[in-house]
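To start, the structure itself, in C-alpha cells.
Every protein chain except one is present and positioned as in the full complex.
Up next, subunit A:
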Amino acid sequence: MKFILRATAAPALLILAACASPDANETALIADPAEPVNRGIHAFNKGADTIIIRPVSQAYGTIMPEPVERTVENFIGNLALPSDIVNNALQGDTDALGDNLGRFLMNTTLGMGGLLDVAGDTGIERQPADFGQTLATYGVGEGPYVELPLYGPSTARDAVGIVVDLITDPTGLADGDAAPDILTGASVVAVIDTRDELGPVLDGILYDSEDSYSAAQTAYIQLRRAFVNGTDATDEGFVDIYAE
C-alpha cells in the first residue's frame, strides 16, 4: 500500500516541482542555452543596424521611386526562385513547384530577365521555400535558438538550412564568373529592401522595446513557425484564455 502511494506520489511531486518555478523560462517559446553568446551577437547586429543598415535602408526608401523599387524587388525575387524550386521539389510540394517554375520561366523570358513580374500580373505568386523548412518536413526539430551575425534570429535547424541553401543555390552554381557577384549584390540589396519594408515594425522591436533581444526572438519564432507549418496549422496557436 505504501509502495503504491509512493509510486503515484513521485510523478505528482515532479509535476508540482516543475510548476513551482515560475521563472521566465515558463513562457519562453524556445530553448536558448547559448543566450549569453546570442545576446552578444544581437548587440553586434543591433549596432550594425543602427550604424549602417537602418540609415542606408531609409535613404534607399526615400531616394528610390516606387516603380524602380518594384523592379529591383522583381529582379531579386526572380533570382531566388531556383532555390525555392529545389526546396519545393525536396518537399514534394508540386503546387508550389508549378507556380515557382511557371513564374521563373515567364519572368525570365517575357519579363526581361526578371525585371518585370509578368507572372504576378496573371496571378501566379511566388511560393517561398528554404532548406530549413525542407528539414522540418523531414521531421527535423527546430533545435535551440541561435542569433546569427548579420542574419539575425534563427534556430539550429534553420541555420543549417541557410548554409545549405547558400551552397546549393542553382543561381550561384550557374556558369559564368558574374553569377556569384550578381547573387552577392542582390543579397545586399535584398537586406536593404527588406529592412526598408519592415521599417516601423523592426524599429519597434529593436529600438522601442525594453529588451530588444527577447522581443526579436518572440516575433521571429512565431513568424518562422507559421511559415514552416503553413497557414493550415495556424488554428493551433489560438488558446482558450478563459480556461486558466
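Please note the rule applied: a residue touches a chain if its C-beta (ideal position, glycine included) is under 8 Å from a C-beta of that chain, and two chains touch if they have at least 3 such contacts; residues count from 1.
Keep this in mind: contacts and distances are computed from a predicted model.
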Per UniProt record, name of the chain withheld from view ["Phospholipid transport system substrate-binding protein", "Carbon-monoxide dehydrogenase large subunit", "1,2-phenylacetyl-CoA epoxidase subunit B" or "Sarcosine oxidase subunit alpha"]: "Phospholipid transport system substrate-binding protein"
Residue, one of A:121, A:181 or A:197, that touches the chain absent here: A:197
Of A:43, A:188 or A:226, the one touching the omitted chain in the full complex: A:226
Chain not shown: contacting residue from A:137, A:168 or A:209: A:209
Interface with the undisplayed chain - residues on subunit A: 22-24, 26-29, 66, 69-70, 197, 199-201, 204, 208-211, 214-215, 218-219, 222-223, 225-227, 231, 234-235, 237-244
